[in-house]
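A short write-up of the structure that comes next.
One protein chain is absent from this view; the other protein chains keep their places.
The chains carry the letters A, B and C, assigned in the order they are written, with residues numbered from 1 in each.
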Amino acid sequence: MAVPRAPIPVAVLGATGVVGQRFVARLARHPWFCVVALAASEQNAGKRYDEACAWRLPTESHGLAYGGFGAARLRRATPDELVGLGARIVFSALDTGPALELEPAFAANGAWVFSNASAFRMHADVPLLIPEVNAEHLELARVQQRLRGTRGALVCNPNCTATVLTLALAPLERAFGLSDVMVTSFQAVSGAGYPGVASLDILGNVVPFIRNEEEKLAEEPAKMLGVWLGDALRPAALRVSAACYRVPVLDGHTLSVSVRLARSASADDVRAAFESWRGAIAELGLPSALARPLVLHASPDRPQVRLDVDTERGMAVHVGRLRECGVLDFKFSALGHNAERGAAGASILNAELALARGLIEP
Amino acid sequence: MAVPRAPIPVAVLGATGVVGQRFVARLARHPWFCVVALAASEQNAGKRYDEACAWRLPTESHGLAYGGFGAARLRRATPDELVGLGARIVFSALDTGPALELEPAFAANGAWVFSNASAFRMHADVPLLIPEVNAEHLELARVQQRLRGTRGALVCNPNCTATVLTLALAPLERAFGLSDVMVTSFQAVSGAGYPGVASLDILGNVVPFIRNEEEKLAEEPAKMLGVWLGDALRPAALRVSAACYRVPVLDGHTLSVSVRLARSASADDVRAAFESWRGAIAELGLPSALARPLVLHASPDRPQVRLDVDTERGMAVHVGRLRECGVLDFKFSALGHNAERGAAGASILNAELALARGLIEP
Amino acid sequence: MAVPRAPIPVAVLGATGVVGQRFVARLARHPWFCVVALAASEQNAGKRYDEACAWRLPTESHGLAYGGFGAARLRRATPDELVGLGARIVFSALDTGPALELEPAFAANGAWVFSNASAFRMHADVPLLIPEVNAEHLELARVQQRLRGTRGALVCNPNCTATVLTLALAPLERAFGLSDVMVTSFQAVSGAGYPGVASLDILGNVVPFIRNEEEKLAEEPAKMLGVWLGDALRPAALRVSAACYRVPVLDGHTLSVSVRLARSASADDVRAAFESWRGAIAELGLPSALARPLVLHASPDRPQVRLDVDTERGMAVHVGRLRECGVLDFKFSALGHNAERGAAGASILNAELALARGLIEP
Partner (left out) sequence: MAVPRAPIPVAVLGATGVVGQRFVARLARHPWFCVVALAASEQNAGKRYDEACAWRLPTESHGLAYGGFGAARLRRATPDELVGLGARIVFSALDTGPALELEPAFAANGAWVFSNASAFRMHADVPLLIPEVNAEHLELARVQQRLRGTRGALVCNPNCTATVLTLALAPLERAFGLSDVMVTSFQAVSGAGYPGVASLDILGNVVPFIRNEEEKLAEEPAKMLGVWLGDALRPAALRVSAACYRVPVLDGHTLSVSVRLARSASADDVRAAFESWRGAIAELGLPSALARPLVLHASPDRPQVRLDVDTERGMAVHVGRLRECGVLDFKFSALGHNAERGAAGASILNAELALARGLIEP
């Protein structure tokens, strides 16, 4: 792997939102990247970053407020402006609408776009990437470049809940195959952005509905767990049924998961599969990758979001309470940080992989 | 049905706890019952009720603090003392340990014990009763009296979560049969009693473990949905797999439920089954019974615990978000009040049924 | 007092918001009033009420969802439209901007406007009214009619926090005079409307700032506790210093209050002043008035918002923990419901007083 010799200029689209702020905080301390532009909506362009939004991250664990970019002037989110500044990698925290319009334009202008938006995730020529799980899917970006005739490319990370679920499922799919997955989620409010969920709606409450979320869980894991055939993907055969709930938690999605395996296995087999799994990129030493991306908890009352979600700067996914399921084969609990592992950290890790694999020249 | 002509003297065991207080609040305004004794643990016997515990119920919806019994002296929880006071019905909010010892003693002394404790729920000669669901199971109390040679009897209400689940399942079992049920719960802190869950454990958190809860959900619904054969019960054939979580909610358990039916049905069929169901006791006019014990919500984001749990003084069970399940047949959300429908209100309704059916002479 | 013989037609401005919904819920069950129109912003006019907003009130304590008006079509908030429908009394839950424009227009068109908005509260000819405290200030409405040449009039209720504070101060001002008041508030999120406070801002947090709130507390109580001179008001001489904080509570503002009295008094004197106070309208029997508008708690850990705020449908104000203050004379805790006593219930009680006093002909 070639570690970049000089910092690589990057830009952040949608820098003022909850995920945008996470991007800025991570990039401010990133060993490979150097932020050359923060971009926001038309009406915020030109404002100082610290005037256009309120920094919502705790000081201690996230370093300087505004990542030290408080005085930076926000840019317009156009390829002309940002690529002109030298940004060869663009991280997108855009909403679906702007993403639909802007992300392809950036790729057409030569930028590599690493997007947290849902707009293009299920497009046939767009890699939906969790490096530990399906690093080889990144090859799809070359197909995309060929098909679209672009120098840049668009790479998506999955929905935050789908990220946690897929990382928990990957060892099982690899070891035993998965036929059925049922999941009920306990989702944090930060998953809805800012201002997002009104406090009147969630204090002391549980809301049994999150728009479009169950649909994403039904389709994204199958794409990510699918097989790369050299020029296209064959989705995995698993069926996913999801029920998504909002709970009064700040950060971190907890999942109650039940699975039916394709091949029979004991609880010890499953436990061993979780414990031994290291993912596909352990040897690459990517800055945002963990030696053990999956943590198996032994204590029966773990993982707990308050105690575990910030482990490894929010990049670890936790599983625990593995036990037999009276209806399917096994059930367990999973947990991950929706805004780090499930959003900003995810996109940045994807960019690191693209560099390490040489798709982007350092 | 014979409405009692004179108030029937009743006692409450474990009156100082969360469920005990709910018993007292409901009984203080009950048209049939008259509280003659509140009993508590040995160390509280003799104290005023308002000195022995702190009343935890909101004033508005629960009437007078301490149900107006603040100055009453707590009694020892022994048959001698309470039956001597004329209490022919005893409501038990005891913990399992004391319940194991005391409840049979009360029944042997001629009292009818309506218990919220788990100690005897699965005993073969003990009715596990939700009147709307399995009123005919009350006949088991006569078997019990014969077998044990007691004039009194012991009748249990189910675990709070099992109550909500079973009321939601009953229309489906009756209409289509159920083969498999998967449920993930979002349980309120009041389900753990007082002081119960430490605030340090649950503020902003989700705890993926509640001791012994999943086991109760696996066995209690099958007993309740079982068929009364005239002298014994044949449990229903359904399998239940439960995953139980604690969330920062005060009162009310929310359930994410998925089911596989024994006979095929459309979503409209299931909706109609929920809507038309009135339960087995609609015609009896019991004071704590509802004309519609089950409320089907049309709005996609309902039921919500904060908005719906107190409906009908906490005796309604709510279902909503009915939709197809990609793995089993259907999934939906259910909600009920753990401390009312799932505890105090449940036991009181059971006693009302026993009176209306003439097992207890008014 | 003349109880209206026929229901009086009323309209609600700003019916879709948090306070608007409280108005609708109270008016739907009001013995004197009959809702003939719900009005909302231009873009919602014409829509069904249940399509234009989500009903945020718990079912049990607030009756039918949408007060039974779910199918009603929202009206434009113009005098032509509403006065044309016969609405002689208009309750305003408007924001400041629209209130500035619309409320005088309604009064000019012959309507009596009972407003929860802050726009006109401090105007010299506008009564700022809490009937129990300063019923006689309502006479200012006649001055207003004369000055402005209107048949209708504009009557304001105070800021929600100022309402709770002023009701707690009134007995002390009457009995001993007040020279200094210091108050720190713990304010519920519903005070900020809907969507109002983002959950990301308040879950597990305390926010030490509420825009414009401290200013209102500094000036409104002095106006209300002032003396009616027959044609104008002389404000009370008390100084108020307020510090306002938002806390993760749904409904109900808690106040930590310290006072310096003008005349010396013992703690027992103060306690007696609280206990004996009944306010100025006890004999009128107004539907929304309480026999005892102020509840003095003896228990050292009361009042508590969760347990006490809904007492008397949210119209009671609670005081407790009275004790000497090492710096000023006494300190105590106060509590009241911001959206009922401090908003919708307040305006409705004001209208009841105007009817009972004959300013509005029934």
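The rule is short, and it goes like this: a residue touches a chain if its C-beta (ideal position, glycine included) is under 8 Å from a C-beta of that chain, and two chains touch if they have at least 3 such contacts.
In this text the structure is predicted, and so the values were computed from the model without any measurement.
Residue C:D301 is the one among C:E51, C:D231 or C:D301 that touches the chain not shown. Among B:P248, B:G279, B:G320 or B:G336, the one in contact with the hidden chain is B:P248. Of the options C:L250, C:A273 or C:V317, the residue whose C-beta touches the omitted chain is C:L250.
The chain that is not drawn here is touched, among residues C:G14, C:G320 or C:G342, by C:G320.
Residues of chain C that touch the chain left out of the display are 180-182, 184, 186, 203-209, 218, 239-241, 243, 245, 247-250, 254, 256, 258, 260, 300-307, 320-321, 325-328, 331, 333. Within the entire complex, the positions of chain B that touch the omitted partner chain are 18, 56, 189-190, 194-204, 248-250. Residues 56-61, 203-204, 250, 306-308, 310-313 of chain A touch the missing chain (whole complex, contact as defined above).
Here is the rule we use: only the chains that are shown with their structure count from here on.
Averaged C-alpha coordinates put the centre of chain A at 43 Å from the centre of chain B. Rounded to whole angstrom units, the spacing between the C-alpha centres of chain A and chain C is 47.
The residues of chain A that reach two or more other chains are 203-204, 248-250, listed in rising order.
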